[in-house]
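All protein chains of the complex are present and in place, except for one that has been dropped.
And then subunit A:
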């Protein structure tokens, strides 16, 4: 019922065609004769009457159709203020409703004094009834309509972004995303270790002391600057010296760290450092370069021997199970190892992740490109559909006119069909 408002006031006439056999017998008889038998003059009158009957029913039909078509056109054109302003059309409606419903009108009741005012009177009467009719139709339907139709529109609007066609812009966005980011390289850099913090702190502490000393002496801040710089260099030299003092074997001793550790562990006192007689007999057989003990300090140390000694000691220790065969970066490198290990772990993760992301983006891009191609094809299918429909309509029109469709039309139809099929095949394949 709410759709009544959408509907123009159409009357769906049931046009009963004039039954020729019953109403126009002479006409039917004449028609069934062949061309050779003529029509007798005496038959003219009856024929005339019958033809007039047919003509009048046909024109009534014509008027009704015209009126309905006009209603449809007018209603489609002006959707807004409908029927209340349709008084201009009402004369048509009134006139034709007169035509189509003669029994309802009392022709006697018109009381026209001539053809002029005659049509005027019934028109006004009909306008009244028509307007009233429409008023009753329109009002109750207006109100429930408004909230009802909103939901589907909102739903479709919300779904729209997901179902819409892919545009070139979106592909461009994807391509941009795929471009390798410039700052990726940074993440993979393993920064240099830089100065060990103990050295740095030592340096800083020394600097501080120097500064304080200088301040104590001079109390001139401006002199601290160059002094401190100078001191920094001195401090470095100092620190290096102190380092070398603290770990003399590193500089002075060519022996590998393992060797030194071993010896240190075996030696009770540092004083007896050169005496390596006691441990060495344990491993004399392996050691060719035993003679490289610091006893013979005068001898130049042959570095390869120390290296092989170191390697052999390590091997032995590993085979004894005393030493793990894993790498050691350095004494103080344990902590750094962790950080470095962590850093490396993270870097590996980042690499894996970025690789994964890239592969997914590329996949997406490929899919998008494929979809675009399919869209194009679909568009072509739509065009081909329209062509097929056109051809169909043309053939139907030809058939309606009772003539067979021309070869041209048939060819067009076939061509359109084949085109459409080929595009569909492309689409599927």
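Heads up, the rule we're going with is that contacts are C-beta pairs under 8 Å (C-beta built on N, C-alpha and C of every residue); 3 or more make two chains touch, one makes a residue touch a chain; residues count from 1.
The rule is simple: contacts and distances are computed from a predicted model.
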Name under which UniProt lists the unshown chain, selected from "BBSome complex member BBS1 isoform X4", "Somatolactin alpha", "SAGA complex associated factor 29" or "C1GALT1-specific chaperone 1": "SAGA complex associated factor 29"
Among A:29, A:54, A:323 or A:340, residue touching the chain not depicted: A:54
Listed residues A:73, A:198, A:217 or A:319, member touching the removed chain: A:73
Positions on subunit A where the hidden chain makes contact: 1, 3-4, 6-8, 10, 12, 41, 44-45, 47-49, 51-56, 58-63, 65-66, 68-69, 72-73, 76, 98-99, 102, 105, 107-108, 110-112, 115, 118-119, 400
